[in-house]
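Only one protein chain is missing; all other protein chains are in place.
Chains: A, B and C, in written order; residue numbering restarts at 1 for each.
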Amino acid sequence: MTVMQILFLLIGLVTLAASVMVVSTRNMVRAALYLIVTLFGVAVLYVLLNAGFFAVVQVVIYIGAISILFIFAVMLTRDVTGLQAAAFNRTWLLAAFLALVLFGGLFLALQGWSGFETVPPAFTDDTPTIRDLGLALVSPDGYVIPFEVASVLLVAAMIGAIYVAWGRK
Amino acid sequence: MIPLSWYLILAAAMFCVGLYGVLARRNAIAILLGIELMLNAVNINVVAFWRYLNPENIAGQAFALIVFAVAAAEVAVGLALIIALYRRRNTIVAEEIDLLKW
Amino acid sequence: MAFFVDPIGFIIFWLRGLLSGWGLAPGVVEFIMDALGVIAIGSFGLGFTIFLIWVERKISARIQGRIGPNRVGPYGLLQTFADIIKIFTKEHITPRGVDVAVYNLAPVLSVMAVLLLWAVIPLASTVVGTEINVGVLYIVAVGSLGTLAILIAGWSSNNKFALLGAFRTVAQMISYEVPMVLSLLTVTLLARSMSVTQVVAAQDVWFILVSPLAFLIFLVSSQAEMGRAPFDLMEAESELVAGYQTEYSGLKFGMFFVGEFLHSFTVGALVTTLFLGGWRGPGAEQYPILGIFWFFLKSFVIYFITLWLRFSLPRLRIDHILDYNWKYLVPLGLMLVVLTAVLDKWLFMVNPAINPWLRALAQLAMNAGLFLFANFLVETRNRRKPLRQPVGAPRPVARPPEKASITEKAA
Partner (left out) sequence: MLNDWLFVGVFFLLAWIFPGVPILIARFLSPNKPNAIKNDTYECGVETVGDTWVQFKVQYYNFALTFLIFDVEIVFLFPWAIAFDQLPIFGVFAGAIFVLILMGELLGAWRKGALEWA
């Protein structure tokens, strides 16, 4: 057990516990707040994976924007059925069973895989930095098409979302 | 060092928790929260695979970034649909939105 | 001698040597050094706030033609300590129906969000918390924690005014984050790096000269981010009681103010770091202590400007605030990014070893042109679609009678 492993276990525990709270909390704003804790835990995991850029992007996009969007949406859609109504549908037991089966299946499948216990290779000079990411994103034999398509996708999402949410009643 | 398996198991667990949320919750926004959890689990996997198996290849980072964009678009449209439904049908309970069911 | 040239760097070096001398593992030494650094930054931040409150009250008094605190201690310097004693002994009222855990977390988070910014600000060539390679985005990320603090403060208070105030404030803060990130992108583009220390190192010519528009956008949007006049919707007393702070009392209420006061100076520090060359100045390379001096001098100038803005402008209406952001600042920022990128690339294609001053001159001309063009567009639009005028007859106004009429009546 190194310090890193203990750190990982702690963060993983907090993240998982918060994610369980996300799906089990009745109060939607609280669920969104638990989601923020989960997202923050994931950001820390990115730092542990030497992907600092993704950690800050996670905080900026998920915590700074998406979670606020969620809270706004929750406040906009006042649940007319009230907090007393059941939070879960009738098939929740089946859902829990399915989720457990999936986890078990994934676990078994992964365990048989040879790369399961890989340790991270050391960084070399070839290891890409954020600069290489930037170069790859706009180079024609890299990811320029996904890059521009992502932009168009976001435009479409935004125009569509505004149209849908704002259309006359 | 942390073996890759730890990240994978954590991501799998998070994915399953998200799946449970999607399948079991009635509130449509809660379902979207579950989908967020699943997307995050996927992204952990993408970044972990990049770091452990092939750090020389930029593809892992590029795809993780694209997943961010997709997640943002998904949330934007999903929540907009829920708000529109709420404005028209006055409900956000997923089971009651069954006009297209039959 | 080394102590006088670079006291903080000297202490860091000495402590590191001392801890290693005790036979501690390098990781443990690193951890202890970091913890000490955090404690130093945090206690400095909070202590400095005490001084800032006095400065702000004095300056506001001068601008408003008053004297300000002048009874407790010389020049009223101890006034803040009296206030601290008062606020420490105020009752903490927790209203019915609040979400206790979240309610108590909000003030803590709002101070944390400001303190965390100081982790990446270099005070001198040798004094910096950490040199993460994504420092500029880190600033944005930490800023979004502040937004979150306000949102959860408003929601957990179980008060309509608090919720409404928080929602308005958050709408304003997230809107102004867009031009702020755009101006940070311009800075990143000019410096070719997201590391804050690299940004400082790249400023052979201060970025305020290279990209004055980015500087202005950053200044305005950070003024809106911290919610100070003319953007102080969150505490529009006449409309929203006290906004998201309504249900807070005692030191919890005070902590929101500590966060706000410290934030306004932190904005000065950020502007200094990103646009005014940070700690750089005559002699700062050889004598890091001079760097600290330059840094605080510049920060105080910017801090004074923000205070000046705060105390001379009236509060704006929320639709005006949002219009100004989305219909002026954001398009301006977007065009600025594109033009800066294209011009910079062209300059470096023509001459890879271009004189930084020449580059600054070209960028400055582009900025001026863009600014004039934007204002031309606004003028045209205003002419075409005049601002809405109040309908109906002019209302009677209380106006002192003119001299002639007074004499008439007297006669």
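Simple rule for what comes next: a contact is a pair of C-beta atoms (placed from the backbone, for glycine too) under 8 Å apart; a residue touches a chain by one contact, two chains touch by 3 or more.
Predicted model only: the values in this text are computed from it and were never measured.
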### Message
Just to confirm, in the complete assembly, which displayed chains does the hidden chain contact?
### Response
A, B, C
### Given C:18, C:67, C:108 or C:358, the one touching the chain that is not displayed
C:108
### Given C:19, C:116 or C:360, the one touching the chain that is not displayed
C:116
### Query
Looking at C:222, C:246 or C:363, which makes contact with the chain not pictured?
C:246
### Those residues of chain C which, in the complete complex, touch the missing chain
30-31, 34-35, 37-39, 41-43, 45-46, 87-97, 104, 107-108, 110-112, 115-116, 119, 129-133, 136-138, 158-161, 163-164, 167, 171, 174-175, 177-178, 181-182, 185, 188-189, 192-194, 241, 246-247, 250-252, 255, 258-259, 318-319, 322-323, 326-327, 330-331, 334-335, 337-338, 341-342, 344-345, 348-349
### Task
Can you list, in ascending order, the chain B residues touching the missing chain?
65, 68-69, 72-73, 75-76, 79-80, 83, 87
### Query
Given the full complex, what residues of chain A touch the hidden partner chain?
44, 47-48, 50, 52-53, 55, 57, 60-61, 64-66, 68-69, 72-73, 75-76, 78, 123, 130-135, 137-140, 144, 147-148, 150-152, 154-155, 157-159, 161-163, 165-166
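Please note the rule applied: only the chains that are shown with their structure count from here on.
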### Task
Determine the shape of the graph in which chains are vertices and touching pairs are edges (line, ring, star, complete, other).
line
### Query
Across all chain pairs, which one has the most C-beta contacts?
A-B
## Note on the structure
dist(centroid_CA(chain A), centroid_CA(chain B)) in Å evaluates to 6
### Query
So, what's the distance in Å between the C-alpha centres of chain C and chain A?
30
### Query
What is the distance, in whole Å, between the centres of chain B and chain C, each centre taken as the mean of its C-alpha atoms?
35
#### Entry: For chain A, residues that touch 2 or more chains besides their own
53, 57, 65
### Summary
The positions of chain C in contact with two or more other chains are none
### Query
Which bits of chain A are touching chain C when the two form their complex?
3, 29-30, 33, 36, 52-53, 55-57, 59-60, 63-65, 67-68, 71-72, 75, 129-130
### Query
Any idea which chain A residues touch chain B in the complex?
2, 4-5, 8, 12, 15-16, 19-20, 22-23, 28, 31-32, 35, 38-39, 42, 45-46, 48-51, 53-54, 57-58, 61-62, 65-66, 69-70, 73-74, 76-77, 79-81, 85-89, 91-92, 94-96, 98-100, 102-103, 106-107, 110, 115-121, 123-124, 126-128, 132-133, 136-137, 142-143, 146, 150, 153-154, 156-158, 160-162, 164-165, 167, 169
### Message
List the residues on chain B that touch chain A in their complex, please.
### Response
1-10, 12-21, 23-27, 29-30, 32-34, 36-37, 40, 43-44, 47-48, 50-53, 55-58, 61-62, 64-66, 68-77, 79-84, 86-88, 90-95
